[in-house]
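Below are the structure tokens for one structure; questions will follow.
Excluded from the complex is one protein chain; the other protein chains are retained at their positions.
Letters A, B and C mark the chains as written, and numbering starts fresh at 1 in each.
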């Protein structure tokens, strides 16, 4: 399988984590693609942390509403049954455990479920936005990312070295190479992408896969 | 002046404490009468702590709306420009200093501005309702009450003996005998009801009037 | 996922010994039909979290009269003398909480906070047993979150997604309690088709609500 096919596998795989009615917050970028990959018959409710539930697909050209944008600032839509609220209620929803799952990218994630995805000191400091609240508040935290950095460096580690987004909050790591569950014993390899061998994924991972 | 006239004087006197635009919360009972006694040209905004601004007069018979009641549970009206909200915002308004004045009754009030108006241990324990928040949060706390208890016992004291509603929060005490301002030096007598002498009001007061 | 159920099924969700939040303010905005039926059943040992215990004769007060509660957490019990009578006789545990603190404790639980600092109650008996923290030389009480097994709410209208809209002063504690209970049951005057409630009109997003109970029409129509 080529890179593109493996990334597509990743997204399909994450999309299978949900059941109908789940309230889900998808991070900017790759995670957002999960919404289009849901298995048939599964309907989830997407939360947009800037202030609404019922996030729908992008609007058709000419149908953009300047007041309906997602948390990435892109034009969006609100599905029937959706609701709008202020940022205080939005984060009450997030922090209060009312979001069933969040899917985020990561710079690093480790075998204790620690996550680093918001800054590289002295270089990239965009800010944590809503990520720290999401990772602490969502019932289930799913990291979805390429297994290694662009230069091949492992991103799944024994211990994160970058500043953390939160400690001990990640439940599942889905990459283009496989699916790892965070357990008290460490990372349990649940599944490998088609064509990936155990030797390959372990070699690309700094933590021991169980 | 008879008792009734003096009570009427009290209400008129409290009503002169406001300027147009003031946000005011009036306690149940006698304080609520202040709204009808405002000087001509003065318009204040009444807050009802159960959840709205723009509290109006009682509805005409047959016009009662079961969803529009004041904090005493009595049918009420909402004036044009009024707004409804939940109890969290209602007390954000109260505690956050967005109420210019509150007028409440008292069991006891003392020269340090301490107020007791919510319980008599072992006897009357109705609960504090919103009073503790109002007294702490309103910019100006006005106690409006009969100068003495029904049996003639002073209610304006050197020190409250009943459980406090709040400490050091009362700004002004208006009774059927006079008007006392709470200052760092003690109670400054600002005004006496028509026909009341200094000797009379001092005799009915346990604190020294300055 | 929200489910529309009959009144009887809603009442059956409540079990002896549970902690129950009840929306309303001296009856206004209280889920009267759920409370009435609950009072008729022989439910026992509940803990009540509510602004008050109703006004003698109303649905919530009947639960007090029928001795359904082990404990009451409220800001005011003066409109139902039966509560004070049971309390003074040592038959009912009553914890009185300032109204603003009560609603904020409930909000705190719903919002995933560990508590908050309030100036309300400082230097009163409300501070007993609580941690005091000074910020900028001002004293505050640390108040803790308050959650429940079940929240019983009343709303004006709902849609099939569970979105709720309250009316006038009947809103009060209802939207806050919707966020702080494991199971949320709302008695609603009417259920409108999906899409008929504008997203900006929603006061409680449907994700908080588990069960909708359509209220029986009253003898006299109340809301046109």
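FYI, a residue touches a chain if its C-beta (ideal position, glycine included) is under 8 Å from a C-beta of that chain, and two chains touch if they have at least 3 such contacts.
For clarity, every value in this text was computed on a predicted model and none was experimentally measured.
Q: For the unseen chain, which displayed partners does it touch in the full complex?
A: By the stated touch criterion, the chain not on view contacts A, B, C.
Q: May I ask which residue of B:16, B:98, B:140 or B:168 touches the chain that does not appear here?
A: B:98
Q: Please pick, from C:42, C:90 or C:114, the residue that touches the omitted chain in the full complex.
A: Counting the whole complex, the residue in contact with the absent chain is C:114.
Q: Name every residue on chain A in touch with the hidden partner chain.
A: Residues in contact with the chain left out: 48-52, 65-73, 76, 78, 84-88, 90-91, 94-95, 122, 125-133, 136-137, 163-168.
Q: Could you pull out which residues of chain B are in touch with the chain that's been left out?
A: Residues of chain B in contact with the hidden chain: 20-21, 23, 45, 52-54, 78, 80-85, 89, 91-98, 136-137.
Q: Please give every residue of chain C in contact with the chain that is not shown.
A: 104, 108, 111-119, 133, 135, 138, 140, 142, 144, 165-168, 171, 199-201
We adopt the following convention: only the chains that are shown with their structure count from here on.
Q: Can you give the whole-Å distance between the Cα centres of chain A and chain C?
A: Computed from C-alpha means, the inter-chain centre distance equals 35 Å.
Q: I'd like the Å distance between the centres of chain B and chain C, where a centre is the mean of that chain's Cα atoms.
A: Averaging C-alpha atoms per chain gives centres 28 Å apart.
Q: Going by the touch rule set out above, which residues of chain A reach two or more other chains?
A: none
Q: Among the residues of chain C, which are close enough to touch at least two other chains?
A: If we look for residues of chain C contacting two or more partner chains, we find 107.
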